[in-house]
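The structure under discussion is supplied below as structure tokens; questions concerning it will follow.
Complex shown without one protein chain; remaining protein chains in place.
Chain nomenclature is as follows: A, B and C, assigned in order of appearance, with residue numbering initiated at 1 for each chain independently.
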Amino acid sequence: MRKVYLDNVATTPILLEAVEVMLPYLREVYGNPQSLHSWGDEAREAIDIAREQVAALIAGNPEEIVFTSSGSEANNLAIKGLAQAQAGKGKHIIVSAVEHFSVLHAARTLEKAGFELTIVPVDKYGLTDPDEVAKNIRKDTILVSIMHANGEVGTIQPVAEIGMKIKETGVLFHTDAIASTGNIGVDVKGLGVDALSLAGNQFYGPKGSGALWVRKGLRLIPLMDGGVQEGGRRPGTENVPAIVGLGKAAELAQRDMPSRMEKLSHLRDKLIDGILTTIDHALLTGHPSQRLPHHASFCIEFIEGEAMLMLLNSQGIAVSSGSACTSQALKASHVLIAMGISHEIAQGSLLFGLGVDNNEGDIDYVIEKLPPIVSKLRQMSPLYARFMKEHRG
Amino acid sequence: MRKVYLDNVATTPILLEAVEVMLPYLREVYGNPQSLHSWGDEAREAIDIAREQVAALIAGNPEEIVFTSSGSEANNLAIKGLAQAQAGKGKHIIVSAVEHFSVLHAARTLEKAGFELTIVPVDKYGLTDPDEVAKNIRKDTILVSIMHANGEVGTIQPVAEIGMKIKETGVLFHTDAIASTGNIGVDVKGLGVDALSLAGNQFYGPKGSGALWVRKGLRLIPLMDGGVQEGGRRPGTENVPAIVGLGKAAELAQRDMPSRMEKLSHLRDKLIDGILTTIDHALLTGHPSQRLPHHASFCIEFIEGEAMLMLLNSQGIAVSSGSACTSQALKASHVLIAMGISHEIAQGSLLFGLGVDNNEGDIDYVIEKLPPIVSKLRQMSPLYARFMKEHRG
Amino acid sequence: MPVYSEKVMEYFMNPRNVGEIKDADGIGEVGNPVCGDMMTFYIKVKGNRLEDVKFQTFGCGAAIAVSSMVSEMAIGKTLEEALTITPSMVAQELEGLPKNKFHCSNLGAQALRKAIRDYANKKGIKIKGLEEKGEEDEEGEES
Partner (left out) sequence: MPVYSEKVMEYFMNPRNVGEIKDADGIGEVGNPVCGDMMTFYIKVKGNRLEDVKFQTFGCGAAIAVSSMVSEMAIGKTLEEALTITPSMVAQELEGLPKNKFHCSNLGAQALRKAIRDYANKKGIKIKGLEEKGEEDEEGEES
């Protein structure tokens, strides 16, 4: 059976070139970067190089990079660390309604601890209105966090415009660029942000690797206490192989970005066309053009996401869904709901993350296999039966 | 030149068997364990196995294991997470004076947030008196954290006795077993603890791997917010290869513990004997017998640790020191100071962490190379000159 | 994938008794698409026995497998026997369900019960096992 991995939004595979550079640091170069001997030196030098590679990808400075163990950790460090460091100035925070839970719930945790939270809405494409953000800034606002690209619907937010709008207020501006970094151009200066989160496993780097870029001079209260690693901002023995792999992935992403984007957006457009033309009552979620080049997301009406996932998996196809049944909490995606999609339709969420390993054949295969799966489930669906009665019968 | 790595207390190398099991999860098995398809299944199953392996090493249950990215993270999660979850009952915390900074500074952070902290002293061997701990328990005490073994001086604390003494008070008891787990027998039931931290890179597992064991049913406020990974206790895409490697290292540690302990304690005794007999005014730090089998630590009087490290490194030997000059903060080890060692003598701290790769030849080499290094530095030392004048001249 | 038993997978991949019975003797609908699952059961009664049971389900793999299992368990049983089918019996027949999918097994048993109630109401008869629970209880039971 053909195997088609289209869940690169959940995690990408690692590129072999990145694995190769990690291997020595898994095996022979095992020193602790904090150690004062040549074993330590080799490890420290490797981290220094990775820091430069990651900084280069986002046009930041190496000393502004704080390595973390995941994107979620980078987001938590940014939200909690910046808000707590600024708490003397005010207690008001603004985030968008479609942030990842590592931002949204971090902000909620701060809310419980006495901060005030404003959640700005999004439109039906998942876009935040820059004016809406600016309008909500108050005297005591200390932090705004608006994601760069949404992992569930692929929409790219107008971060640079928001940055411009709020620049003169002096309020700190963080962006969760975990879904975007390495996939599209990300430039901290161009975006006008003060802090930015990224994660290696979103662009063919290793799991367990993430980073927070924080503008030089900005105070940050660490999430964890301990040693002096990462300039005292993130303690614990450094995960040298993961950091090295992240660095290499950053370098490769920078090098290959134009060709990857071209290839992936072509495949994506083919997939979107194929699905919308072969399946009735399928809805593209997110913005039609202002979206990640490797991202295609839909709601397929009258049926439920988990059931689709399982049948697709039985055909060797891996995708994700934001349906309630696929979430541990059995709640429909807060992103789809925030975009005004009904709970019923949100149940049919299906999300494709294309990757550099995919080819036209993969897309053809999906377009061949998905329609009969949808039909099979619709044949079982009381909603579809009712719809057919009402509209055809 | 011979290369002799004796800094296994800073970090161990990974055993090749552990690297081997990690490789597939770095390359072909790249799914996200949260994904609902066969790629995700394979990753999740691997984590489940690792969870069993780690639980088995410490005689806990798999569902009680929370994987973290480091020992420091496990300690922070334990101290902050348990204290915050118990804050309704009281605000008093007890730790020992020789805890690692990831415990001690975490407790200090809580102190700033309104908790009360009692730091119990240690004796000259670095031992905490169980009665001293029990004596300090108050009505509002919610958490005691006493490390199992100290990484700087190797002393093994009477954790089981402390556990017995405080059992009936119902106060939660955490132990930082990062330096001990995988190196000596660790049994959560025998120790009578409610939570225990461990780290893979202390027993031939990968960097970036750690775990907190928390007794079933205990509430824990997560350090980070986000997804539902690790039962909602630790969000972020799981670092599958690191977790798999940690699991394997746990299995190997359990299997080989007796033989490793025998080999290492033999080499350690040889090293201690060799140093104490060839170098005057050298002092073994920590407990003479109640210590980690792979741990030998000293203070070499009249000279400073970093200078020794550098000269040892020039001979291919890697060790650590707790001297002020080797610390970023230029402060002598709080552990040595808490044991009543003077700042002056603490400057001569030297710390050997033996590993399974070492052999008798390595020890002979150190015993050959260290004395002339000590002599050379003493020849430069005004303290030594003064001492010689006072005592010989 | 969710950690489903082989039996669940089999009943999901090859569901038994899918569809509508046009001239059903009783129809029971439970759940709500907003919550993620919705099931409609159709029964055909002959004498006192369930001659045929069919279902339509909007929902996850577990919901479909449960519907399928309930329909199979019910066919051929007397109405009284069918009413003794409990969610835990369904889960057991399916060789277990993940914890967060238990509610699906409730839904299945409820839908069948509702279809039988519909039949009883239409016929104006009483059936042993039916009167014990009010409709509201059924919707909420064990969930």
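Assume a residue touches a chain if its C-beta (ideal position, glycine included) is under 8 Å from a C-beta of that chain, and two chains touch if they have at least 3 such contacts.
For clarity, every value in this text was computed on a predicted model and none was experimentally measured.
Colleague: Out of B:L82, B:A307 or B:V335, which is the one that touches the chain we can't see?
Modeller: Touches the omitted chain: B:A307.
Colleague: For the full complex, which residue in B:E20, B:E45 or B:E344 touches the chain that was left out?
Modeller: Per the contact definition at the top, the residue touching the missing chain is B:E344.
Colleague: Identify the residues of chain B touching the omitted chain, counting contacts across the whole complex.
Modeller: Touch set of chain B with respect to the missing chain: 302-304, 306-307, 309-311, 313-314, 323-326, 328, 330, 332, 342-344, 347, 379-385.
What we mean here is this: only the chains that are shown with their structure count from here on.
Colleague: How many angstrom lie between the CA centroids of chain A and chain C, rounded to a whole number?
Modeller: Result: the chain centres lie 40 Å from each other.
Colleague: Which integer distance in Å separates the CA centroid of chain A from that of chain B?
Modeller: Inter-chain centre distance comes to 34 Å.
Colleague: For chain A, write out the residues touching at least two other chains, lowest number first.
Modeller: In chain A, residues 306, 309-310, 313, 326, 328 touch at least two other chains, as defined above.
Colleague: Identify all positions of chain C at which a residue touches two or more other chains, and write them in rising order.
Modeller: In chain C, residues 1-2 touch at least two other chains, as defined above.
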